[in-house]
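Notes follow once the structure below has been shown.
In this view, the complex is presented without one of its protein chains, the others remaining in place.
First chain written, first letter: the chains are A, B and C, and each begins at residue 1.
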Amino acid sequence: MIIMMDQNASESDVDRVVDRIRAHGFQAHIHRGAETLAVGVIGDTRGIGVNGFRSMRGVLAVTPIMKPYKMASRKFRPEGTVVNVGGVEIGGEEIVVIAGPCAIESEEQLMAVAKEVKAAGAKILRGSAFKPRTSPYDFQGLGEEGLRMMRKVRQATGLLVETEVMDTRDVEMVAGYVDMLRVGARNMQNFDLLKEIGKTDKPVILKRGMSATIKELMLAAEYMMKEGNHNIVLCERGIRTFETATRSTLDIGAVPVLREETHLPVIVDPSHAAGNRNYVGALAKAAVAAGSDGLLIEVHHEPEKALCDGPQALLPAQFAELMQQLREISRAVGRKL
Amino acid sequence: MIIMMDQNASESDVDRVVDRIRAHGFQAHIHRGAETLAVGVIGDTRGIGVNGFRSMRGVLAVTPIMKPYKMASRKFRPEGTVVNVGGVEIGGEEIVVIAGPCAIESEEQLMAVAKEVKAAGAKILRGSAFKPRTSPYDFQGLGEEGLRMMRKVRQATGLLVETEVMDTRDVEMVAGYVDMLRVGARNMQNFDLLKEIGKTDKPVILKRGMSATIKELMLAAEYMMKEGNHNIVLCERGIRTFETATRSTLDIGAVPVLREETHLPVIVDPSHAAGNRNYVGALAKAAVAAGSDGLLIEVHHEPEKALCDGPQALLPAQFAELMQQLREISRAVGRKL
Amino acid sequence: MIIMMDQNASESDVDRVVDRIRAHGFQAHIHRGAETLAVGVIGDTRGIGVNGFRSMRGVLAVTPIMKPYKMASRKFRPEGTVVNVGGVEIGGEEIVVIAGPCAIESEEQLMAVAKEVKAAGAKILRGSAFKPRTSPYDFQGLGEEGLRMMRKVRQATGLLVETEVMDTRDVEMVAGYVDMLRVGARNMQNFDLLKEIGKTDKPVILKRGMSATIKELMLAAEYMMKEGNHNIVLCERGIRTFETATRSTLDIGAVPVLREETHLPVIVDPSHAAGNRNYVGALAKAAVAAGSDGLLIEVHHEPEKALCDGPQALLPAQFAELMQQLREISRAVGRKL
Partner (left out) sequence: MIIMMDQNASESDVDRVVDRIRAHGFQAHIHRGAETLAVGVIGDTRGIGVNGFRSMRGVLAVTPIMKPYKMASRKFRPEGTVVNVGGVEIGGEEIVVIAGPCAIESEEQLMAVAKEVKAAGAKILRGSAFKPRTSPYDFQGLGEEGLRMMRKVRQATGLLVETEVMDTRDVEMVAGYVDMLRVGARNMQNFDLLKEIGKTDKPVILKRGMSATIKELMLAAEYMMKEGNHNIVLCERGIRTFETATRSTLDIGAVPVLREETHLPVIVDPSHAAGNRNYVGALAKAAVAAGSDGLLIEVHHEPEKALCDGPQALLPAQFAELMQQLREISRAVGRKL
């Protein structure tokens, strides 16, 4: 930790900072510069917080030099983590594609889409029974009834299934129906939910919040890891910026940054980032080329009738064609699909 | 609702759009322009969703011409809403100042700060017992024990009290201790939490999410109103932008926009926006000048020892001085403090 | 400057960094931490650049501890700068209001608006003859003919006048017509233009770029100061964010930050930030309450016929009423208007 102080800070201001550092059990090194004075703190300062120092008289800024995350850090497991979802490995050689409708609307709908995505090569079926919608007047999902439909489709098709969980009270119930949980972008910092999921050992997709930094995404993962669940797959899904030509701005740079910073697998959701099926293919291909371990793609056989996000859903035939192209890209980057 | 279609859309594409409009029970009017074709839909189209149309062949864009919120809209109650918190009116002539520490740390701390802010003119004491912290290694709050301290301080000082609630499972318990609930920025779109609070009649401060639009803030209020709770105070607290000189960018323009768009009272939190006590006063004065109905300000008697957000907390003497200045500004804009 | 190195950096990596520091004539202090190693550089390191170090093997990050600006810094002239524009002082006790139409459209228009804003208390007339428009099909301004009109109106009304200059080739010509130049937001980092204006001694309003940080704004001022022109007034005019309810997001926090960081006067343009006359008054009042030294406000007597930005122009009667309210606010913060 480096504490920058004003050059006009009094001796007693500096002494109080140094005393506080020592009280925490650390050593302090003082640098006097032309216009500022810097105090270096040596040791694992993660536990002591920077704000206490920031509040002291004469202090201009405090810069931690350690990453705030521990278990989510690449250093914690340099070889990388492979998350096993019912036999499907995310984070290994293979690119794993998770596909399906935004929302579960009926058993017929889910079954129809499931068969198509399975035929095209998807390994896990997505579908939400609980929908976080901006407006209370929009379709809120079928709830547990939807999950029962999902269980039936799982049995009939042999596909693994994943779904979103939104409420701490539902974690156990939802986990009983699916192979993999999903934390939506709006709940990335719903810390009680993260803790509750952390207490299970269910594999979970953690979606990046719309205005969350990469560091905050990793700290959200750290919340779950701290409770014991390390089966986490991070998902870049676009951030909120001033550009409106796409629904969100896919932060493709997050893929190489995350691969460097964390051992957890990283996947990309091109559908929510694009918000328009015309752009989903380009984003999906970019994601695989940039090093993503998988994709989360919305597919609907009748997008005009979709109760949620129809415009960004690929038609089954488009999805099948995209899968072919993704196979070529995967090969070009030394992966399989 | 206006549906823009491509000029090259076929007759059958247009017919399908028109048929769908009629199937919803609305009339369709067709405009042929130089390069586009617009189909106008007449009626209250809020319930039918735009995405179904967006997914149809030949459709370029769909623009709703109605606001998505109903009960939160200014038109719903043009005279404005006054939220009564234990006799203190927010949204009336008076500017209401809510002040106190970020987190409840001990009974002594809360009592010390409470006495100071009361003496300076604050009407409601703030203090969090449940803290949403970015890192799991940071202080997470005292929980229900903190609320018991708050109840004691409430009795001893006669101040009204407010606190944050984060988990659907805690709403009833927390509501039992305080005069006013608070939904934090990170939970603005935690829709299950909103629904749960909506089932109570407790006054609630709804803080704007860091990357939420003004429209989304109003829709979050609509979630609670739909469940029956109309005692909502909206709170602008800064949005996330590229600028880092302040912790967040206070969107001061949200104040006049909200006063035009909604009947709900609007307050401002200058402390979280600034992130630095040097800037809190300027933002607080700007808020009152712009038309805010109140302020939410962090005060700590020993910010160097604060377990959370010390750098942005005003010292009691600074707070008292600011209150004097705010009285002048309030008078200048025809309000009282 | 603090150079953070990887804990696994080799001795020779560290030696190369230390050698480079010494080659620049500075001392190096080494701190060994739990996971990182920090090298502190003592001295005025502004000239040496951080990127050279950032490119070295083993280096994780380089943090300058000095501000990059010199002459624009508050320390350079702690008592503050007062810019004198033909006898009107910006940065003194008085709040200076600059008002007028967005674009000069005709002599009649400019004269009509000029008389109104003068009567209401404005000291300087704004009006653009060169217009930076997003589309080439929009009105581009009257050019030098507009400046001749401005000169006539100046003589007839006695108002001081200011206008935008966009092209390095026009600086001298434009400066010959007006009392004050303006650099528009889009040109804040047109460095050749800044240098050219820096060679004159004309007072100049430097508007913040739509995505410029406060630091970059100050460095743009530094470009002009380095050439010799210190008569600079900084202008906050809103930044680009995800929120679209206002045209830009007025960064009201920039006012107290700039007052702390620089000795240059600071004004606010509420018109471009709002983009809607309904919100201009609230933003103008907030600016004065926050400590702004002046305002730049658009007024038009026939906004429906305006060739540019009509929706955000106040009508003369609205402007006169706002000026009354601003006088109250000015008094409340110990200033005059």
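Of note:
Following the convention adopted for this analysis, contacts are C-beta pairs under 8 Å (C-beta built on N, C-alpha and C of every residue); 3 or more make two chains touch, one makes a residue touch a chain.
In this text the structure is predicted, and so the values were computed from the model without any measurement.
Listed residues C:Thr63, C:Thr157 or C:Ser211: the one in touch with the omitted chain is C:Ser211.
Within the full complex, the residue among A:Thr81, A:Gln109 or A:Ser211 touching the omitted chain is A:Ser211. Screening A:Ile98, A:Ala287 or A:Ala306 against the full complex identifies A:Ala287 as the residue touching the chain left out. In the full complex, chain A touches the omitted chain through residues 211, 213-215, 239, 241-246, 249-257, 259-260, 273-274, 278-279, 281-283, 285-291, 325, 328-329, 331-333.
Mapped onto chain C, the footprint of the missing chain covers residues 46-47, 49, 51-52, 54-56, 68-70, 132-139, 166-169, 186-187, 189-192, 209-211, 216, 219, 222-223, 226, 240, 303-311, 313.
Although one chain is not drawn, its touching partners on chain B can still be listed: residues 2, 4, 29, 31-36, 38, 40-45, 63, 65-67, 75, 240-242.
Note that only the chains that are shown with their structure count from here on.
Taking the mean Cα position of each chain as its centre, C sits at the greatest distance from chain B. In chain A, the residues that touch at least two other chains are 240.
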